[in-house]
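Let me begin by handing over the structure; questions about it come next.
Here the complex is missing a single protein chain, while all its other protein chains stay put.
The block that comes next holds subunit A.
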Amino acid sequence: MILIKLPDEGKEVQWGIVELQGDLISQSGEDTHGQFIGDLHYTKQGTPILIIGHHILTGKEVVLEKPFAVLERKRGVQPDCCKLENSAVTEFNTEYQIRAVIKKKLLFKVRPKPIISNVLKSV
């Protein structure tokens, strides 16, 4: 049995999801850790705009019909209460902690538009 708990502080942190079509990969194919992705703006009307490389995406803020819980697996947590003489059970004692509950996402479902300003400049 694996328990899923809200964090002890009980405080719900606002995390969010940015949903994109396709995958986010590095052009050079290298490890993406630490790499810059893009700028996320909002218009004064609240429309999100994401600029990634030479692409501009317009999306919208969507309330999720079904919220997501972000679970974090914690291995090797010592059992707190039970009298488990059986050590095999203790070994696999895994707990999932809910890091955040996600209720909204930024959905970018239209095709990204290319930014062609460089071409214009050279004309």
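Quick note on the criterion: contacts are C-beta pairs under 8 Å (C-beta built on N, C-alpha and C of every residue); 3 or more make two chains touch, one makes a residue touch a chain; residues count from 1.
Note that in this section contacts and distances are computed from a predicted model.
Novice: One chain of this complex is missing from the view, so tell me which of "Sister chromatid cohesion protein DCC1", "Protein CSN12 homolog", "Phosphatidylinositol N-acetylglucosaminyltransferase subunit A" or "Dynactin subunit 6" is its UniProt name.
Specialist: Options "Sister chromatid cohesion protein DCC1", "Protein CSN12 homolog", "Phosphatidylinositol N-acetylglucosaminyltransferase subunit A" or "Dynactin subunit 6" narrow down to "Sister chromatid cohesion protein DCC1" for the missing chain.
Novice: Considering the entire assembly, which residues of subunit A contact the chain that has been omitted?
Specialist: For subunit A, the residues touching the absent chain are 1-6, 10, 13-24, 31-44, 46-51, 56, 61, 66-74, 82, 89, 96, 98-102, 104-106, 109, 115, 117-118.
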